[in-house]
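Partial complex: the chains shown occupy the same locations as in the complete assembly.
To keep things simple, chains are lettered A and B as they appear, and every chain counts its residues starting from 1.
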Amino acid sequence: MRNILKDAFEDFFFEYETPRQVLVKNPRVGIACRILQLGVLAYIIGWVFIYERGYQNEDTAISSVFTKMKGLAYTSINGTERLWDVADYVFPDQGVSSFVVMTNFIMTVGQSQGKCPELLDDTNNCTKDSDCTMGQYKRTGNGLMTGKCLDNTTCEILSWCPVQDDRVIPNPPLLAAAENFTLFIKNSISFPEFGVVRSNLVESVNSSYLKTCLFDQNANRLCPIFRLGDIVSLSGFKFSELAQVGGSIGILIEWECNLDLRIEKCIPQYKFEGLYGNSSQASVGYNFRTAKYYAEDKIQKRTLMKVFGIFIEIIVHGQARKFDIIPTLTAIGSGVGIFGVATVVCDVVLLHLVPKKDFYKTMKFKSTPLQEQEPESVKMDQAKEGTQEK
Amino acid sequence: MRNILKDAFEDFFFEYETPRQVLVKNPRVGIACRILQLGVLAYIIGWVFIYERGYQNEDTAISSVFTKMKGLAYTSINGTERLWDVADYVFPDQGVSSFVVMTNFIMTVGQSQGKCPELLDDTNNCTKDSDCTMGQYKRTGNGLMTGKCLDNTTCEILSWCPVQDDRVIPNPPLLAAAENFTLFIKNSISFPEFGVVRSNLVESVNSSYLKTCLFDQNANRLCPIFRLGDIVSLSGFKFSELAQVGGSIGILIEWECNLDLRIEKCIPQYKFEGLYGNSSQASVGYNFRTAKYYAEDKIQKRTLMKVFGIFIEIIVHGQARKFDIIPTLTAIGSGVGIFGVATVVCDVVLLHLVPKKDFYKTMKFKSTPLQEQEPESVKMDQAKEGTQEK
């Protein structure tokens, strides 16, 4: 018994199988096949390995962003001078990755709850009281109709009064100075699979550089301080237009890190693009309403602002690649498979398209007799052949 | 020397190897193997290529979202009429992708810093001053205890006074009119790998359509204007219940784009689901506290609102696929590999399970003599065989 096991063990380990091959000495078929095989090899090495880096594993970044705007703007409306600082023109305050920089506004100071005439525009006209159904809203209206038609022109409504008149958007924008505001972006990313953490304040961006630098597509590609006017123009907009009606801009921070190289080469690239597509789209501009509440003479009041601004969204897109044995072997495995396809193609040519195909068939294939045949004689033949072939 | 190189070159290019095969003429094994091979082929073509689209490369979308609510609500609390507009009931103002629509609230007007009795509930009772340790907080309390037990019932605290009484949540919800508010969603996505940008305002959603349309699962699947009541009911909630205690809803915008087709076919699909799971969960409802600060008679005051509302989070999930040669060849390569598995399985059957397995073994395998054997005679045999085989 032990001997049998030992024999089986020896048989298994002392021998190995290798396929028997026909060397087809046919220059035309040979050249075609060699070229095909070399093509496949070139593809595997060149495309999969060098171009697509099939030998590397990929990981997507987890990122976190902090922003800080700087700058001051001065307005003089109806003789009232006012200075706007960060706490006034950035929404929200906390320095998150998407925020609005106010560039224009319509301000209605001192609204309080009460009854007042609806804003006069095409859709809110009335000629008699019955045009203003009591207790109803008009879709484009600002309040609840009381049922009265004032001066035969517009309905009386229950609302925050006086109603904000937003029919005319100031032009030029009130905070045109926003063009010179600066935006500081701090972005850190981590690749959990590779245990790598990077910040956009890379090695070359030190404290002294940070104090004076300003982002520039050519000279200062790594400076994380951006002039708002530059951001707008790099996104393909004209600042004066965007500042008036508002708009949305995406700042894309792209990290493409090859971690097989030095970590210092893993640096961000900043890209700027308008969001919500081209001007042909159905909806342009960006605005929202915000209110500041206060009490005056025991009455609750609010200052309503219709804010037109630049909505900035910082989008981080990080990918790292690093050599890993699994994708390498998967790529090699697939490559060998594709190599097999090349051989199959060559065989089809050899066995079906070449004039001497029948000859090659007999070279390549050896047929067994059909099973129905008399087994005894087969064994004989087989035994004989065995001897001959040894 | 040059000849040797030329010969090697010719040898390499004028010939190619193809494996020698045994044609096993055994109907049972043959049929089984052919069916197995056809199955593998059907799998590769049908499943990998047609169903899973293994010939395409995949990219995940980068997206950006802008929202705008519209609608008015009227409340009359203790005879005070009030109209609520967007600036009053949406938090935050800026139209970001996750926000709260207030549907119910508890408002405490005119809180100021001072001393007042703690809210009377089960956990804040006291019978004597020593129950109210000075300078301590109770876990469920609203302020710092001063050490006095007022009227032998509740501790005096230093806090924003009067303390907000949130023991009873208004029912029906005060802003029940929120059911008719509308939400406009602008969503743009980009697939950086394919250089494609799309907006949810697709070709069929033009300005005039936008002015009148309202989302509807059947007729208006692409209209980006949603009635809040519809959102709630499509998420499986009852509006009146959700509006009272608040809740969280996810609006999923799904983009599944096959970029091998026309870009117009790349359209979003809107789905609605309650967040934070089923009602059996430990924590239901959604509320938060927000304060509006003001000064009255030189005293800092605030209006504290406990806001119950519908927290809406817009989640964009975009994937695009496009033909690419790499995944195609990888799929083919793997397919050829799996084909090889089919052959291995057939061989196992043929060489171990079929009655005439020994015969097939001699057909398939040719053994070399063991290396220990006398080399001379081997060469002789081999030479002889070579002649015979040629």
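Simple rule for what comes next: contacts are C-beta pairs under 8 Å (C-beta built on N, C-alpha and C of every residue); 3 or more make two chains touch, one makes a residue touch a chain.
For clarity, every value in this text was computed on a predicted model and none was experimentally measured.
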What is the copy count for the full homomeric complex in this file, when 2 chains appear in place? 3
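Definition applied: only the chains that are shown with their structure count from here on.
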Between subunit B and subunit A, distance of the C-alpha-averaged centres to the nearest whole Å: 15
Going by the contact rule set out above, which residues of subunit B touch subunit A in the complex? 12-28, 62, 64, 66, 68, 72, 74, 81-83, 85-88, 92-96, 109, 186, 188, 190, 192, 197-199, 201, 205-207, 210, 292, 294-296, 301, 303, 325-326, 329-330, 332-337, 340, 356, 359-360, 362-363, 365-367, 369-370, 381, 385, 388
Going by the contact rule set out above, which residues of subunit A touch subunit B in the complex? 14-15, 17, 19-27, 29-31, 33-34, 37, 43, 47-48, 52, 54, 91-92, 98-100, 113, 137, 141-144, 158-160, 248, 250, 252, 273, 275-277, 281-283, 286, 288-291, 293-295, 298, 300, 302, 304, 307, 311, 313, 315, 317, 330-331, 333-338, 340-341, 343-344, 346-347, 350, 363-371, 375, 378-379, 382, 385-386, 388-390
